[in-house]
Structures are given as C-alpha cells and as structure tokens.
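Of the protein chains in this complex, all but one are displayed in their positions.
First chain written, first letter: the chains are A, B and C, and each begins at residue 1.
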Amino acid sequence: MRQTLQKALELQVDQWMNTKADITLDNCLGKVVLIEAFQMLCPGCVEHGLPQAQKAYQLFSPDDLVVLGLHTVFEHHAAMGPESLKAFLHEYRISFPVGIDTPADKGPVPKTMTSYQLQGTPSLILIDRRGYLRWQKFGAISDLQLGAEIMALIKEEVVDGISLDQGDGISEETRKSQSVLCDDHGCRV
Amino acid sequence: MRQTLQKALELQVDQWMNTKADITLDNCLGKVVLIEAFQMLCPGCVEHGLPQAQKAYQLFSPDDLVVLGLHTVFEHHAAMGPESLKAFLHEYRISFPVGIDTPADKGPVPKTMTSYQLQGTPSLILIDRRGYLRWQKFGAISDLQLGAEIMALIKEEVVDGISLDQGDGISEETRKSQSVLCDDHGCRV
Amino acid sequence: MRQTLQKALELQVDQWMNTKADITLDNCLGKVVLIEAFQMLCPGCVEHGLPQAQKAYQLFSPDDLVVLGLHTVFEHHAAMGPESLKAFLHEYRISFPVGIDTPADKGPVPKTMTSYQLQGTPSLILIDRRGYLRWQKFGAISDLQLGAEIMALIKEEVVDGISLDQGDGISEETRKSQSVLCDDHGCRV
Partner (left out) sequence: MRQTLQKALELQVDQWMNTKADITLDNCLGKVVLIEAFQMLCPGCVEHGLPQAQKAYQLFSPDDLVVLGLHTVFEHHAAMGPESLKAFLHEYRISFPVGIDTPADKGPVPKTMTSYQLQGTPSLILIDRRGYLRWQKFGAISDLQLGAEIMALIKEEVVDGISLDQGDGISEETRKSQSVLCDDHGCRV
C-alpha cells in the first residue's frame, strides 16, 4: 500500500540566528531539509541531537542538504529566551541557522511544535526536495541511519512534482521499530 | 572529468566463517557490498571498524547490502590463525560472514590485501550493484558518512550494465580530504 | 622542601540552591570539600566537570566529603541568571548544593573566582578537613586521579590542627604536568 505523503507545514519562527536572511521551507525547495527541534537546556539535545545536526551540516553539500535548528521551548521559558539562546549557540559552536519557534497564544507549547505534533525534544524532521514531510522522530537516531536517510532523499529522483520513493534499503525490522507513519492526518509514532 | 571505474577484483579467501556457503563477489552482483578488512588483534578494528560493520549489517536490508569481513593478517600470523579468529568472532558477537584472506606465497601480506593495495587495517571497501569498486578507505570513517555512502550506492540506478553516478551529496571539501581516486591503475589514497 | 599551606578563603555566595541552609566553608570543617566551579553554558563543564562532581557526590560518604557547585559566571551574564541556573540544575539532575558566586562590584569576574584566582571553568578545588586549600585545577582531570586525590585527603590524619601530608602516591611525572603549586601568594598553574 502506498502511503500518502503530506506537504511539510511552513515553520512559524519569531527570529532567526546564524543567518542573514530569514528562512522559509518554501525557499528550500529543491533541497533536502533536516530540522533539529531542540531546547538549549535539554540534555539529550546537547549531548546527541545538536552535535549530530552539526556533523550533518559539515558533511553534506549545502546544495543538497539544508540543516536548520528549531528552538521549540515548551518548559522553563524564562530560562531559554533569545539572549540565552544566543550565548548557547556561541559557546557550543552551533553554526547552522536556528529559528525560535513562535510561542503559542495560549499554553506552553510553541506553534510549529504543535503543528508538527512533535512529542518532545530532540526531534528530527526530514523534508524532501519537493517539500514533503518524509521522516519525523523523537529521541535519538543513530548516525549511520541518519546518514542513510538523508542520502536516500538526496538521491531521489523528482518527476512531475512528486518524489519517487524507491524504498531506502533500511531493513523492515528497523523500519517497524523506528519509523513514523505519515498520512493525511499527520505523523504518528 | 569522469573517472573510469574499475571492476572489484574477486576476493581470494581460504575459509569462510559465519556462513554455510562460500561467498564470491560474483554472487553478490545486484547488491551493494561492504567489506571490512581487519585483523582480530588490531585495536582500531576492534574498537571502531568491526562494531561499525556490525551496525551496518543490522541496519540495512540484506536485499540491498551485503556485509563481509575479510581477515587480512599481515603481522603476528601465529597469533591470529583460524582457531583464534573463530573464538574472537564468537566472543565479539560478529554475526556477518568473515573470510580469511589467502596467505601470500611469499611475504607477510595476504593475497586480497595485496590485490586491493590496502594500506592497513581497518580498511573499508564499497562495491556497487554492478560489481564496480567505488570506495576504499584506510582508517576510521564516521558513521554518518558511511551511512550516506552506502545509501548513495543503494539508490543508484543501473542502466545498461553501468551505474550512473549522480554525485552523492558529500561536500567537496570532505571528499578531497577523505576520498580515494580510482582509475585503471587501481585505487590510491 | 615543605610547601606552606594556605587556608581556603571563604566563599562569597549570593544565593544557594539545592540546600535548605546556606553553606560556609567554616561549617564544613572536619570534612574534605570538593568545589566544582562552573558556568551552565560552558561545554566542558556540562560534558565533564559536572557529571564528575555528581559521581563524587554519589560515591563518597557525606561524612567524609562535601561536594559543592559554584556558579562562577564571567561571560554572558544575562543568559545565566538564577532563573536559568535553576532550570539547568533541574534538567541536568544536579543534586548537590550550588552557590552563585557574588558578582564583582566592577568587571565581569565574580568575587570568589577572583579571590581564588581561577583561570576559567571548569575548575576543581579540593580543601582538606582542616580548611586548607590543597588542590586547584582548571580543565579536565581524570576520574581515576580525582578519586585518589579525594581519598588522600579523607585518609589524612589531623594532628594539632594541621594535616599531615604523607604524600599521596601520584607519580612525580603526573604531578609535574598537572599540579598546582600553592604558596603564601596563592595557587598558580
């Protein structure tokens, strides 16, 4: 059965850091996009998620892969404001663009985090060259698998505005234990 | 300038472990092949190379990737005979097939190691679905890059008996510092 | 030549966290004291210094060793205020008492950091049962050595109000490369 792909929803960002011009997913069409959703005081993000995103940023060609951070603060808001984030990015040598997810009108969870139904931080999102949401994962993913998932999307042929998924070589067992099923209703773990 | 690809030379193996039937590269045509050349008493192999190959073996579908170990003993031969290797594979839970590189008629370096001009252990070799040698590296490679390199070959379209290299998205800078140039004369670092 | 020991200067702390009552070195007399000077946005502190201090806190008996954190903020002050520190300690599960080093009347370096002439963060300070400064180090120290240094002080006999240093078994070579010479003028690397 062929799954129906969902267009990745546009990011709702208040402020961008590490970039001169603001970034939209629309601007990234034609490239694969990796989004690392994180909080600066989240140990799993600092230890695993962000270093991994930084490695991807250094390894792949910017013509093929855009790496973005998304600061999705859903707790300790006072401790993780823009000033704090700026110092954090400086100290941890994070060099890829980072956007601050727009706070909700009501409640602690910011807008993009809600629209993507992210389960927490770190979460990793992959979007294909045509702008379709292809992968979304809460928690740690191995470097080996991430390298493969990114390259699978980089190599995809784009025909008539739709990516042709040729299967990506990840074993079915791994797939079942880790993947996210995306359909018209969104992405669920 | 398009580089000329070289057919991967057949492995010269005395004995296979972890497999019922002997393995030849010819049998693997249609799949990508990863060869981890190692010595059981080589610290870099034990710490990095073999665990990485084992992870690749578990992550990718066997329909897409064949993972092989090649025991290329070029020193301490008496300490790394078949009996020792068997115990080693058992203790370290190496579950993919491992072949013992055939000792040379003369000199310490075994035959496949010589024919591939390997510089030492661990060395990692990638062969594409058509049997062409695509990548050869002495020393450590990051999991992120290996995942990407493998997937680049898995995704390659095969047309008229030759892989169509579409470029693999690794940045030029990384490429220059790490890659192996393969031409009609072989692969050189 | 016997080195002259220096009494550890009292900490100048604005606010304590993770403790009901404020702490002074004077209160700790009779126990060995480990002080981990850190900044919450210092990668080396987060990765190495604080986890190490937490391990020491869990391993040794509170009757023998007091473990204290000292938040010595000398940069990015706005990003590392009390509110941020509180969230940080919560998220990183730091359970030992942490004091906020009192800001200087003038300049970015806080008062205790200045009085101890700390060179940066993380810095580790060891004080003996009699209140003498025995060890001060900027940067990483191995767990093996720290365990030994702490125990050397725990085991010290106290006679007539002065610790009898019996030598601590660390090899002279290690000592030269790592130690801090304390004299009447203070401690220098």
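The rule is simple: a contact is a pair of C-beta atoms (placed from the backbone, for glycine too) under 8 Å apart; a residue touches a chain by one contact, two chains touch by 3 or more.
Only a predicted model underlies this, so the values are computations on that prediction, with no experimental measurement involved.
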{"item": "Contact set of the excluded chain (shown chains only)", "value": "B, C"}
{"item": "Option touching the unshown chain, where C:Leu11, C:Val33 or C:Ala56 are the choices", "value": "C:Ala56"}
{"item": "Positions on chain C contacted by the hidden chain, ascending", "value": "52, 55-56, 58-62, 64-65, 142-152, 154-156, 166, 168-172, 174"}
{"item": "Touch residues of chain B, complete complex, unshown partner", "value": "41-43, 46-47, 75-76, 78-80, 83-84, 86-88, 90-92"}
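In the analysis below, only the chains that are shown with their structure count from here on.
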{"item": "Angle, in degrees to the nearest 5, of the Cα rotation that carries chain B onto chain C", "value": "180"}
{"item": "Proportion of interface numbers common to chain A and chain B (over half same, under half different)", "value": "same"}
{"item": "Chain located farthest away, centre of chain C as origin (C-alpha)", "value": "B"}
{"item": "Intercentroid distance (Cα basis), chain C paired with chain A, Å", "value": "40"}
{"item": "Geometric centre distance via CA averages, chain C-chain B, whole Å", "value": "50"}
{"item": "Chain A and chain B: spacing of chain centres that average the CA atoms, whole Å", "value": "32"}
{"item": "Contacts with two or more other chains, residues of chain A listed in rising order", "value": "none"}
